[in-house]
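All protein chains of the complex are present and in place, except for one that has been dropped.
Going in written order, the chains are labelled A, B and C, and every chain counts its residues from 1.
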Amino acid sequence: MIIHFKKDTTSTQIEELRSEIQGIIFQQDNESILVSPSSLKQVPQQFQSIVSSEYVMTSDIQLADKSYIKHREIQLDDLVIGNGMNTHLIGGPCSVESWEQIDQTASFLKNLGIKTLRAGCFKPRTSPYTFQGLGEEGLELLAKAREKHGLNIITEVKDSSHIDLVIEHTDIVQIGTKAMYDTSILRRCGQSNKPILLKRGFGSTLQEFVQAAEFILSQGNPNVILCERGIRTFESKTRFTLDLTGVAYIKHHINLPIFVDPSHAMGYRYGVPDLTRAAVAMGIDGLLIETHPTPEKALSDASQQLNFDEFEQMYHSLQPVAQAVGRTII
Amino acid sequence: MIIHFKKDTTSTQIEELRSEIQGIIFQQDNESILVSPSSLKQVPQQFQSIVSSEYVMTSDIQLADKSYIKHREIQLDDLVIGNGMNTHLIGGPCSVESWEQIDQTASFLKNLGIKTLRAGCFKPRTSPYTFQGLGEEGLELLAKAREKHGLNIITEVKDSSHIDLVIEHTDIVQIGTKAMYDTSILRRCGQSNKPILLKRGFGSTLQEFVQAAEFILSQGNPNVILCERGIRTFESKTRFTLDLTGVAYIKHHINLPIFVDPSHAMGYRYGVPDLTRAAVAMGIDGLLIETHPTPEKALSDASQQLNFDEFEQMYHSLQPVAQAVGRTII
Amino acid sequence: MIIHFKKDTTSTQIEELRSEIQGIIFQQDNESILVSPSSLKQVPQQFQSIVSSEYVMTSDIQLADKSYIKHREIQLDDLVIGNGMNTHLIGGPCSVESWEQIDQTASFLKNLGIKTLRAGCFKPRTSPYTFQGLGEEGLELLAKAREKHGLNIITEVKDSSHIDLVIEHTDIVQIGTKAMYDTSILRRCGQSNKPILLKRGFGSTLQEFVQAAEFILSQGNPNVILCERGIRTFESKTRFTLDLTGVAYIKHHINLPIFVDPSHAMGYRYGVPDLTRAAVAMGIDGLLIETHPTPEKALSDASQQLNFDEFEQMYHSLQPVAQAVGRTII
Partner (left out) sequence: MIIHFKKDTTSTQIEELRSEIQGIIFQQDNESILVSPSSLKQVPQQFQSIVSSEYVMTSDIQLADKSYIKHREIQLDDLVIGNGMNTHLIGGPCSVESWEQIDQTASFLKNLGIKTLRAGCFKPRTSPYTFQGLGEEGLELLAKAREKHGLNIITEVKDSSHIDLVIEHTDIVQIGTKAMYDTSILRRCGQSNKPILLKRGFGSTLQEFVQAAEFILSQGNPNVILCERGIRTFESKTRFTLDLTGVAYIKHHINLPIFVDPSHAMGYRYGVPDLTRAAVAMGIDGLLIETHPTPEKALSDASQQLNFDEFEQMYHSLQPVAQAVGRTII
């Protein structure tokens, strides 16, 4: 359950309660909040006098549940993510490969009016023998692109060895599909106040996905964006299966903004525009789409990245769909 | 491979070739066509003189492959399914329960301008102890509704024991998700010329799904509609996972019209409108949506059927999305 | 719930109760039994006087649940299936291809001491362009083999069009993985008294699997054998994933004999002996293993059938494993 306290409650009193019922204390808007396991359904009698409000929860999806807070928005400079009016489009290549590639892409996106650039530096590849990303050098190229083109930067943290570096260099920190269960990353991101885009593990249930967000939220960082990117099923004609039924579940039950990444789900560029339009028509908060100046030469995910012409053509088709559902692509 | 023959080829010659290479002969536009296993890559030398054209195929998806025929349309009275301009909306309850229920629903849909009514008579339930459908009595109620309201009727054939009855009473024959592998049903539908809506088995790969259509096509019935209705995955918060990545695959590779059924995929009415809009935005050919005068009293699928208000509200939201992708809902 | 009645209850009284609470009445040991949906938790007051015993059930797994009957055995001539002491080994080719093939195989198995021959006549293939089985001709070859070699015969019913024929010609009727949901087949098998081997649908949950058996049991045929044969998962290096965790579930909760078919799960002959030994070590009631005189020439499932040497070598390795868990291979 989630417990709020009366104004004059001391931190000693809260800690006494916590040590009795277990759970996590965090600060939110200068207030201490205690979240105990959802199996607890009642505050012990002797502590009830310090409680101002309590929320009994059905599962350990607690802080992210609409029954606690109906809706959360995230401020990123002058952008608001999750305001119900915009769908935030993020583009860029799978990996940072060179300054020229990043500079070209940033320039292309900027001209279209896109505000955020994505690109990976620490790549969680499944083979040790292929390109593993530029690492810290990639982060520096992204920082340079940000400065030159005035774009926000989002890049992925792969494991806890470089997490501080990534938090420092980016505007939005992405936790990738293979790191979703890494509680060190999750907790460390919870101690930052940067927006965190959390991708669903491709083998993860919705329950586990949102509970991973709880690790961040319960450290005091409310700026969590969920991102559906395809789950692993028996179907092998496509790389993954984009779970838009799951997105419908999240829109209905969860108070966090939801993004969709159709590129990784599909695995082939031909399906990306159709799936992007589908996601927009659902009224989602944002999109991650892979684009590369010369996809056929890309060092990773070559088959699924759109070239600039394809991306631009798709881009222009999105606004009418967004408007049909009362949104604007930004 | 698919083999077409020169004008004066005799059926004896074609049969001689067939007995040599195996496969199926069927009639299309007064022409005999032979389809042999795709493992065959060349017509034997001695038969080449009777061949007018041959199509070497990579898998046993042959007649449905865009490399053979780019695009197929189906004429249903004055409607054309799969013409790239319309998205055909079909509504109705999960099961026929009574004349009153069907009459009310038909009247409601007719008033909205909808042209086709869906409802099941032979229900493939997973428990023997629950409502199993009205059977033949249900077919008669549907026939009565067709006559009174001037709607097309689509209903499901569950197994081969009642297939002739269903073909006789309906305008479109639905082969349900649990009967997709029933080759007796598939072949018998192939000998009809009625439009056949083939639902994907929830445990079936796209390859198997389209190959099931090949059983129908290779008996000479070109009027096959594919319908994605959700696949079974590890996720249990939703009833199934709607595979729109699979729909993107079909749109790109297969020449048959593609419909989507979001009701069965989601399993809960709250997600149906969003998923329907998503499907429309992909540019699909049709939709099956469950609606019931009083869903909470429905004898099957109570949780996923929209009531009339919900259906109507959703209906009006679809046209703008369709127009955004160059389609019209009919 | 399952309801037994006092001795002098009339069939009119039982039917009155049934029409009130819904459900199915069947005969067992000259007694009428009524099974109503498991959602019913109490017999209506006015009918309690005719009830001798009632079983409240948690799901529509009712007749197959150990809380109703602890354990069921099936008599097949002088064999007892499910007696906890034997593991019944069934061998034979995927398909009947010719008399010579069946005669050779029957002779080989008979010499090893095996008592039952498997082979398919009506093949539920996924492509229409490949070998579809010999159909009725195959049944006749199997009948001939039975007479000559004195083996029991098990073959598969694929759809309801030929079900009477199969019931007539075989000693055990197999319902295949693709027909598991076909309630016409299930009900018709329930009206026979032949042993029915029901294979799990490869996309079916354990709940649905056992509920399919309920369709047979609730028609009055208690002779149902369950058979696990691999489920469809994301793994594609093997044909299916043999679900022995599911077998453990069935052994613990369900009162029906359980068989295992490792050949179809693996899809490659190299893994079949190891998986067979694994299944034997679990203390199962029977096995279906594919063997063919010349697997590389088989018209179906060529990659997974053992040749006679491989089968024999595996056969001799099974007895020690069986003995280690207190069983005997027969």
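FYI, a contact is a pair of C-beta atoms (placed from the backbone, for glycine too) under 8 Å apart; a residue touches a chain by one contact, two chains touch by 3 or more.
Nothing here was measured: the structure is a model prediction, and the numbers come from that model.
Here the missing chain is touched by one residue of C:G84, C:G113, C:G150 or C:P320, and it is C:P320. Checked against the hidden chain, the listed residues A:K110, A:K178, A:K194 or A:K251 yield one contact partner: A:K178. Of the candidate positions C:L206, C:V224 or C:L256, contact with the hidden chain is made by C:L206.
Not every partner is drawn; the one left out touches subunit B at residues 232-234, 236. Listed by residue number, the positions of subunit C touching the unshown chain are 203, 205-207, 230-231, 233-238, 240-249, 251-252, 265-266, 270-271, 274-275, 277-283, 317, 320-321, 323-325.
Interface residues of subunit A with the unshown chain, by the touch rule above, are 22-24, 35-38, 60, 62, 124-132, 158-161, 178-179, 181-187, 201-204, 207-208, 211-212, 214-215, 218, 232.
Keep in mind that, in the parts below, only the chains that are shown with their structure count from here on.
Relative to subunit B, the chain whose mean Cα position lies farthest away is A. In this view the innermost chain, defined by its CA centroid being closest to the centroid of all protein CA atoms, is B. Inter-chain spacing, taken between the CA centroids of subunit A and subunit B, is 37 Å.
The geometric centre of subunit B is 32 Å away from that of subunit C, both derived from CA atoms.
Counting partner chains per residue, subunit C has residues 232 touching two or more of them.
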